[in-house]
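A single protein chain has been removed from this complex, and every other one stays in its place.
A and B label the chains in the order they appear, each numbered from 1.
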Amino acid sequence: MGAEGSNLRVQGIHYHTSLKGRSMNSPILNLVAERIIVAVVTLLFVAFTIFFATEMLPGDVAEILLGQAATPEAVAGLRTAMNLDEPAVLRFMYWIGNLFTGDLGVSYVNKMPISDLIGGRLVNSLKLAGVTAAISVPIALTLGITAAILRGTIYDRIVSIITIAVISVPEFMVATLAVIVFAVYLGWLPALSMAHEVTSMGGLLKVFAMPVITLSFVISAQMIRMTRAAVLETLNTAYVEMALLKGASRRRMVLHHALPNALGPIVNAVALSLSYLLGGVIIVETIFNYPGIAKLMLDAVSTRDLPLIQSCAMIFCLGYLILITIADLVAIVSNPRLQ
Amino acid sequence: MTMFLSLSNTQKARPRRFGYRISVVGAVSFLIIAAWTLVAIFAPYIAPHPVGDIVDFDFFGPVSAQFPLGTDYLGRDMLSRILLGARYTVGISLAAVCVACFCGVTLGMTAAVIGGWFDRGLSRMLDALTSIPSKILALVIVAAVGTSIPILIVTLAIIYTPGCYRFARALAVNINTMDYVTVARARGEGIGYLIRSEILPGIIGPVLADFGLRFVFIVLLLSSMSFLGLGVQPPFADWGALVKENIGGLSFAAPAVIFPSIAIATLTISVNLLIDNLPQKIRDRSEQ
C-alpha cells in the first residue's frame, strides 16, 4: 500500500505542476488545445505519408502521362510544368500550400480541376454517410446498452452472435447478401442504384436503400460491440456495486451510475465506427455503382491519376481525424475530474 | 476480484495443465481452421478439376453432382477454384499477419522498455499512420507501386503493424511496471533480456489472441482489395477475386458468387469464435 499510495500522490503532484507550468488556468482548455494541436500535426504527417507514398511510383510521371510515343522535348516541358525537376520536399511544400488555399490541382487524366471533380461526388458521399449515421447510431446505441443491461440473457447472446457474424465478413458479402435477399428473392429494391435516375421521393429511397442498409449493418455491428463493452466495464466498478448495496434497481445502476461514466468510451465507439464508414463506402459505392467520392478515388487508382488520389485520400483522412478529435474532446469535457 | 484471488490462495489449487474446458464451439472452429489450412497446403492434389480449365459448356452452372459448387462465368469448376483460392487467401494473410505481428510486437516491447522520447516518437508516428483508413492506405500504395503478391503482403503488413504495436505496447507497459521487471533491471539486465525473458512471456497469450483477430482483419481487407480488382490478379484468384469475377451472377444469386463468400465467412467467423472460446486460462490473461 505504501509504495502504491506514494506513487499516486507523486503523479498527482506532477500533474498539477505540469498544468501550472503552462500558465493556463483551465485544465480543460489546456487538454482541448493539446488535442487540436495533435490533430493538426497528425494531419501534416499523414499528408507527408500520402504524398511520398504516391511519389514512390516507379518510372517518370511525365513519361507515363505522355505515353511511349512522346518526344523528349515534350516530356521535359511537362516535367518543368509539373515542377518535377525540383526536389520532392519542395514539391511537397507547394502541394501543402496549395491544399491550404483550396487549390487541389489538376487531374492528370482529363485535365479538369480536381475541386470540380470532387465537389458533387463529395456531397453524394456525405449524403450517404449522413443517412447511414442517422439510422445506425440510435439503433446501435440502444442495442449495445440494452445488451449490456440484459447481459447473459438470450437477447444478449443473439445480439452478440449477429454482431460477431457481421464484423467477421467483408462488406461486399453483406452487400451481396442484401442484394440477394432484398432484390433477388424479395424483389423490393433494384440491385443497382443510379443516382441520375432519381426523379421522385420513392426513387430516392430506392437509390439509398441498399447502400444504407449495407453500411448500417456493418457499422452498427462495430458500434454495438464497443458500446456493450464500455457499459459492461463501468458496471463492474465498485461504485456500481455500491449503488446496488444502496438498493438501486438495475435500471438506475445502468442509467444513473454506469452511463455517465461510460459516455467517453461510447462516444469514442461511435466515432470509430463512423470512421469505418470511410472504408465501407469504397466497397458499397463500387457494388451499387453509387457516384460518390470513394468510387471517384477507385477510378483514379485504376487510371493512376495521382493528384486526384492524393486529394481524395486527404479528404478521407481529414474526415477520420475530425471524428476522432471530436470524440476525444467529448471525453475530456464529460470528465468530471477535470471540472 | 479479490474474492477470486483469495480463493485460489486458500485452495492452493494447482491449475490443471490439461484441465482446460474446451467448448464445443471452440473445437468446431478449430477444426474448420485446421481444415482450411490443410486445403491451402494440399489444394492441387484434392481439386477435382484443373483450375484454369473450362469444364462446362454452360456458365454460372448450378450445383450438380459433377460440379458440387457450380461453375463460374466461364464454366470453370468452382470447387476447384475455391480450393486453390484458399492458398492465396490463407497464405497471403498469414504471411502478412506474421510480418505485422513480429514488427509490431518487437517495436512495442522495445518502446515500453526504453520509454522516453523513443517511445513517444514512435507511438505518435504509428498513431498518425492509423489515421489513414486502411482501405485508403491500401489504395494509395497500390496506385503508387502496383500490385503483386509480395507487394500485397508488405502493404497489408504495413497497414496492420501500428495496431499490433499499440496492442503489444499497452500490454508491455503494464508488465514493465511490475516489480519483477524492476528487479531484473536492478540486477543489471540488458534490454534484450528484459524483452525476451521478462516481458514476452507475460504478453504472449493476449498477443496470440490478437494475432488471430488481426488475421481476420487482413483476410477481410485482402478480400476487399481483390474484390475491387486491386488484390490478387488473374489468372490467380483468391476468394475475394472469385467474388469479383462472378459478380455478374449476383442478380440471379449464382452459386459462383455465394460459395466464395461462404468460404471467407467460415474462415473468419471460425477464427473469431475460436478466440472467443479460447481455453479459459489464456483468455483470462488477455482480459487483464
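Following the convention adopted for this analysis, a residue touches a chain if its C-beta (ideal position, glycine included) is under 8 Å from a C-beta of that chain, and two chains touch if they have at least 3 such contacts.
As a working rule, contacts and distances are computed from a predicted model.
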Per UniProt, what's the omitted chain called: "Nickel ABC transporter ATP-binding protein NikE", "Cbb3-type cytochrome c oxidase subunit III", "Xanthine dehydrogenase family protein subunit M" or "Protocatechuate 3,4-dioxygenase subunit beta"?
"Nickel ABC transporter ATP-binding protein NikE"
Which candidate, A:52, A:94, A:185 or A:239, sits in contact with the chain we can't see?
A:239
Among A:102, A:187 or A:247, which one is in touch with the chain left out?
A:247
Residues on chain A that touch the omitted chain in the whole complex?
1-6, 9-10, 13-14, 17-18, 21, 237-249, 252, 257, 260-261, 336-337, 339
On chain B, what residues meet the omitted chain?
2-4, 6-16, 19, 21, 178-180, 182-189, 197-198, 201-202, 280-281, 284
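Here is the rule we go by: only the chains that are shown with their structure count from here on.
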Within their complex, chain B touches chain A through residues 124-125, 127-129, 131-137, 139-146, 216, 220, 223-224, 227-230, 240, 243, 247, 250-253, 257-258, 261, 264-265, 268-269, 271-273, 276
Which stretch or stretches of chain A touch chain B in the complex?
41-42, 45-46, 49-50, 53-58, 164-165, 167-173, 176-177, 179-180, 183-185, 191, 275, 278-279, 282-283, 286-287, 297-298, 300-302, 304, 306, 309, 312-313, 316-317, 320-321, 324
